[in-house]
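Missing here is one protein chain; the remaining ones are kept as they sit in the complex.
Our next item is chain A:
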Amino acid sequence: MMSGDCRRVERPRRMTMLLLALGLAMTAGGGVPAAQAQSATLVNVSYDPTRELYRAINDAFAKEWRARTGQSVTVRTSHGGSGRQARAVIDGLDADVVTLALAGDIDAIARESRKLPAGWQARLPSNSSPYTSTIAFLVRKGNPKGIRDWDDLARPGIAVITPNPKTSGGARWNYLAAWAFELDRSGGDAGKAETLVGAIFRNVPVLDTGARGATTTFVQRGIGDVLITWENEAFLAEKEFGAGAFDIVYPSLSIVTEPPVALVDQVVDKRGTRAVAEAYLQFLYAPVAQRLMAAHFYRPARPEHADPADLARFGSPRLVTIDQVFGGWAKAQAEHFADGGVFDRIYQPGAPQGTRGTPSLRPGAATR
């Protein structure tokens, strides 16, 4: 037995050498390309539905920047639920610019990491939002459940798809739009608003972490009767899967969503990218980018630069702003989405008070 093993000693050595060589080859081929002098890299940490938009804008910006300075620039993007992305930046993800779903998430970065000043939102035009959007419904073709407005979503037997307000910016807008609707209808009764929003969230079978996850749940997996989502996301889903598979429904009242952009001062100073990062953010307000935004179903801050045909696609629900109804993001965030806020009360089973017997609803629960 011993001798038998000794004769085979040569083989594993060869095998080891082979493995080693393979490992070395992989490492050699796998090095991260070193930055060249004539090129710059920007990291744009964004929210979920802007993947297609920023791909188009990044290309346009790279072209423009090369024409202006001769330097080639690569903009790398990361997408995910807005709250989750903000968390990653706070935890050390080196973003040169953040383009998130709502001001509250960038406020959180400024507050917790001090990587940018608290007054960041005043640094760029239109509250640092190069475009706005609103919240709409995507329903199955022909609207079989007859969904017309927010109160229809609270009807028993309607399955509503929305991401989780804790991680997704879009979901927080969804929540606030529903709240604003009931507040408006009831003449300012916050109790009624809480009842309606609570009933809507009880109809949610799956809470995804980001808007795109919710869209795939609705569109690909075929779960739910209605998807509450960004207007731009609804149009994109309709475009991707062919008009006729879904209908877009505008509620009677919705909210102006302002996804802002900001420079992360500490990161650009560390990486020496301030000039190109600032130019990138300015470029978002330039005619080329504004036109691209309208083409990608966002409402540009300067509509005069957009193709009128693109703008004509949008519906016109009555729109309110977060400042009018909720007194700004800081207040809305603290009251509704902070730990122990209204959303936790509506959402968590067995909360001590004011739940009116809310049945259990857990994050990630796959089916009802």
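Quick note on the criterion: a residue touches a chain if its C-beta (ideal position, glycine included) is under 8 Å from a C-beta of that chain, and two chains touch if they have at least 3 such contacts; residues count from 1.
In this text, contacts and distances are computed from a predicted model.
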Chain not displayed: protein name in its UniProt record ("Septum site-determining protein MinD", "Amino acid ABC transporter membrane protein 2, PAAT family", "Sulfate transport system permease protein CysW" or "(2Fe-2S)-binding protein"): "Sulfate transport system permease protein CysW"
Contact partner of the left-out chain, one of A:D59, A:D189 or A:E240: A:E240
Residue of A:G92, A:G119 or A:G244 touching the missing chain in the full complex: A:G92
Residue in contact with the excluded chain [from A:S78, A:N143 or A:S186]: A:S78
Among A:G83, A:P165, A:G213 or A:P317, the residue in touch with the chain that has been omitted: A:G213
Hidden partner chain, residues of chain A it touches: 2, 5-6, 8-9, 11-12, 15, 19-20, 23-24, 26-27, 29-32, 43, 45, 51-52, 74, 76-80, 88, 90-94, 112-113, 212-213, 216, 240, 270
